[in-house]
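First the structure, which I've put down as structure tokens, then a few questions once you've had a look.
Just one protein chain is left out here, and the rest sit where they should.
Let's look at chain A:
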Amino acid sequence: MATKREYTTEDSSSSAKRPKMENGNGKLDAANNPYLAHWNDDKSNTANGLYDFKRHATTTKQASAAEDGPLNPFTGRSLSNRYMGILKQRRDLPVHKQRDEFLKLYQESQILVFVGETGSGKTTQIPQFVLFDDMPHKSAQMVACTQPRRVAAMSVAQRVAEEMDVELGEEVGYSIRFEDKTGPNTMLKYMTDGMLLREAMHDNNLTRYSTIILDEAHERTLATDILMGLLKEVVLRRKDLKLIIMSATLDATKFQKYFHNAPLLAVPGRTHPVEIFYTPAPERDYVEAALRTVLQIHATEDEGDILLFLTGEEEIEDACRKISLEAQDLVREDAAGPLVVYPLYGTLPPAQQQKIFSPAPPPTRPGGRPGRKCIVSTNIAETSLTIDGIVYVVDPGFSKQKVYNPRIRVESLLVSPISKASAQQRAGRAGRTRPGKCFRLYTESAFKKELIEQTYPEVLRSNLASTVLELKKLGVEDLVHFDLMDPPAPETLMRALEELNYLACLDDEGELTTLGSLASQFPLDPALAVMLIVSPEFYCSNEILSLTALLSVPQVFVRPASNRKRADEMKDLFAHPDGDHLTMLNVYHAFKSEEAQANPKQWCHDHFLSYRALQQADNVRLQLKRIMEREELELMSTSFENKKYYENIRRALVAGFFMQVAKRDGNGKAYMTVKDEQNVLLHPSTVLGQDSEWVVYNEFVLTTKNYIRTVTSVKPEWLLDIAPNYYDVAAFKKGEIKTALQRVATKIQRKEQEKGKR
């Protein structure tokens, strides 16, 4: 707190403008540049420890001297004791030994591929090495370092701010969707890859940055792949821009080849050998086999923690319960020491995620068998999270992976076999602290024959509608020849273009329309963005704004396995007979009521709602509202007393989701999706009570049964009225849906004729 106060006084004293002294390569007239006002600070100038540094010609020695202090080379304030402590640790990291080598390659070439295993310190250290040589603040630019995950961007920025002895959000900041923690002084910005992509939409050459670091490139997220394609072109236009691709796996040659044979630097991680065991025969039930293996390790192996990979929340929670119960039996029989089991998955609240770092439990009695912790995790623990103390890894060989198929337009998470690369990564987690063991629950020949080499990059497994819109906005005309590292199947692009055309975001020539350009301003799926933009026409933009926010966050309803009945009763309090969208809206309105806001946490707990999700929705709503105001989209509501209140909302829903409509098949429970003609069932979680012949759905979930989730009933007349291009009845395949639509069309015609007669 003390530092903060000190800083604010300093800041206010600097508000008086002073002429700027010539500094380094000062090509710009900084004194007249309002963006560089923060330079006009006498103190920081005299204290600038880097004044004699020559850009792109510095050495490790120089940088080390500057790092040693006593003043912070970037802020001019004296360095804290804590900083000195951290500095010592930092210099022990594997990357530090190769700082010289790194600087040489960085200075020599425009693009550099850097390979460092997890634990090498690359994410925190390399950007700082760059700062000392690139000195982006001297040219009013920044260094960007992208991360695939929001949490990583936040936590790494926090850590690096500490390492540099600065306040987070000042010299070091982060920017993630719906949250920007940077300031005018920011010179190093950690951000999600998606955010950098959005910035590129407004600044096609990314002129704000002097160096861009794409971290965790091996994860091959959609945004990273698109960024690589873009930056490959930008570096040709901007010779002053430097690009570093950082990857954790040794498959770096692919990156090298893609970036015109850029030089490669590899830093070994700190890993120990891991012994790998296979099962003698294929397992009949991988979950059960995993539980057995964990308990076997616990009963027979030496001290050391266990990491078990499973596929999803439900499976993990179930496994945790079973392992705990069985372990208690073992303790009772004195066959093993105490075992604490922690789940780990993306939607787990951060406080609970933190628990995995708590130490293993002590023996039950002095001198007894040592305790152990066991973490049951999704593939988050595969690359992004580093947990020390893991010695045993149990790998059943599955993970949940997103799959998209343009032929039936379904994007779903499916349990699928992992790749060989993934299996190696998992095994590596056992060797972080000391030599470890990895138990693969499949045979060696299955590993060789059945697993694919590399996990498919996300770009091959995603609906590209939103990406296509972004690329169009980025000025990429020819999407067919856009140079992606792994281009998806042509049908994927075809479907995306078609969807955007029906949404009127692209015209028939494939050119961006006004609506499309506007939709690209929102960090949302095109269907959601279009729904939001046209909602004023339905007099319900306030409600659609809330709904859009609610659809952009994790599930708001909580349904704990131990208390399902009560949770369902609570959900019924909010239920709207016309469907789930309206129910979610009821929840949000109740959440914003005075009664709930008195103690929102308790209120959510009592009503089996996720406080975190609702709070997040609130935040998202605020961000989207700002964009709407900026784009001059009017915020309005139909009066609640008006009987069209809910109807208007449902109609606006159709305006965005008319391509996600299903019709009931006969009189049964089954539905059939329009055009794709897939047989689906309503997801059991739906509140839709009455018999609804036509519904819009938010999601098509593929399991052994096909489900549609989050559904609301609509009228077929609206479909023909609001989306006449898509509902061009003559073009429909012959069948029940066509007949039904024809019937509706005739009815409308007749009504209009009658009106005409009158």
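In this section, a residue touches a chain if its C-beta (ideal position, glycine included) is under 8 Å from a C-beta of that chain, and two chains touch if they have at least 3 such contacts; residues count from 1.
Please note the rule applied: contacts and distances are computed from a predicted model.
As stated in its UniProt record, the chain not included in the shown complex is "G-patch-domain-containing protein", which appears among "Chemokine interleukin-8-like domain-containing protein", "KLTH0E15752p", "G-patch-domain-containing protein" or "Lymphocyte antigen 86". The residue from A:Asn501, A:Ser520 or A:Thr638 that touches the chain not shown here is A:Asn501. Per the touch definition above, the residue from A:Lys88, A:Lys239, A:Arg284 or A:Arg365 contacting the chain not shown is A:Arg284. From the options A:Gly173, A:Gly397 or A:Pro526, the residue with contact to the unseen chain in the full assembly is A:Gly397.
From the set A:Leu206, A:Leu460, A:Val534 or A:Leu682, the residue in touch with the chain omitted from the display is A:Leu460, counting the whole complex. Taking the complete complex into account, residues 277-289, 292-293, 295-296, 299-300, 326, 329-330, 333, 396-398, 403-408, 410, 414-417, 439, 441-443, 445-447, 449-451, 456, 460-461, 478-498, 501-502, 506, 508-510, 668, 670, 676-680, 702-706, 734, 739, 742-743, 746 of chain A touch the chain not shown.
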